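What follows is subunit A.
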Amino acid sequence: MGILEVKGVNKRFGGLQALGDVNLSVTENSVHAIIGPNGAGKSTLLNCLVGKLIPDTGSVMFNGQSVLGRKPHEINQMGISRVFQTPEIFGDLTVLENVLIPCFARRDGAFSMHAFETVGQERDMLDEAMQMLEDMNMADKRDMHAASMSRGDKRRLEMAMCLVQQPRLLLLDEPTAGMSRADTNNTIELLKQIKGKRDITMAIIEHDMHVVFSLADRITVLAQGSPLVEDTPENIKGHPKVREAYLGESA
Partner candidate 1 sequence: MSKSNLTRRGVLRTGAVAGAGLAMPTFFSAGSASAFVNDPGNGPVTLGFNVPQTGPYADEGADELRAYQLAVEHLNGGGDGGMLNTFSSKALQGNGINGHKVEFVTGDTQTKSDAARASAQSMIQKDGAIMITGGSSSGVAIAVQGLCQEAGVIFMAGLTHSNDTTGKDKKANGFRHFFNAYQSAAALAPVLASRYGKDRKFYMLTADYTWGWTQAASMKAFMEDQGWTMVEDVRTPLSATDFSSYMTEVQTSGADVLILNHYGGNMVNSLTNAVQFGLKDKTVNGKQFEIVVPLYSRLMAAGAGEAVKGILGSTNWHWSLQDEGSKAFVKSFGTKYGFPPSQAAHTCYVQTLLYADAVTRANSFNPCDVVAALEGFEFDGLGNGPTLYRADDHQCFKDVLVVQGKQNPESQFDLLEVVEKTPVDKVMYAPDNEFFAGGDLGTCNPGA
Partner candidate 2 sequence: MLGLEKKDATLLLVVIALALAAPILLNPFPTESAMAQFNAGYPDLMQKFAIYGIFAIGFNILFGLTGYLSFGHAAFLGVGSYSAVWMFKLLSMNVIPALVLAVLVSSLFALVIGYISLRRSGIYFSILTLAFAQMSFNLAYSVLTPITNGETGLQLSLDDPRILGISQTADGGIPLTSLFGLAMRDSVAVKLGGWSFEFSVGYYVCAILMLVCFYLAMRIFRSPFGLMLRAVKTNQTRLNYTGLNSRPYTLAAFVISGMYAGLAGGLLAAMDPLAGAERMQWTASGEVVLMTILGGAGTLFGPVLGAGFIKYFENIFSKINDSVLQNWFGFLPDGVENVVLWVVEHFVGPGWHLTLGLLFMLVVIFLPGGLMEGGQRIAGLLRGKRKSGGDGGGDDPEYHPGQTPHVAE
């Protein structure tokens, strides 16, 4: 029984079958990659996992509870954090404030009226956020305007914001899309470090094979909205169907 269980998920947009009978199981503490060519339904699947879309049929269970019909913030509160293709951060706030917000979200839940304490008095939260920044080697940037940082730093900040919530599952949506080879390698290193330091489950949606094969424990290949095959990276590399459907074109 995996921490995330997707069973028989279907999703149609008009005449287009975006997802057809998707089954997926992500084991706790593993890194599970979902790959597939453009239009394979990766993003649709992700949106179904985070509550942005509701599948027509099927179930998505996280840690034994259904996520269907829940809003994004509720799903996050269940323990799923998400990293976006382009880093989504609070551009107008400082780096430290960016990390503080998930700290508060974890402690106080989806809504709380802590309108009378100043942020400066919340020593625990500040310590925790600073600790996270130090872990991510960003402590020196704490007072920077988040919007004014480099793209790599923004990605790093976004990771920090997700990790400080101590999620049980981290969803990464093409974390290296549009990055240079060097940045991509840095990101891979970062993810490896993260994985090395704590128990965390990751689901990565990616089409860069280099990233996938460097990180993943298991890989699901999607094609035309349905899982083609699911296996370990070694087996996937040699799988004929996969080569035909995907790798063949790019290899």
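The rule is short, and it goes like this: a residue touches a chain if its C-beta (ideal position, glycine included) is under 8 Å from a C-beta of that chain, and two chains touch if they have at least 3 such contacts; residues count from 1.
A quick word on the picks: all candidates are chains of the complex that A comes from, given by their letters.
Predicted model, so just to flag it, every value in this text is computed and none were measured.
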item: Candidate number, among 1 or 2, whose chain touches subunit A in this complex; value: 2
item: Residues of subunit A defined as touching candidate 2 within the complex; value: 50, 71-73, 76-77, 81-82, 84, 88-94, 97, 100-102, 104-106, 108-122, 125, 143, 145, 147, 161, 165
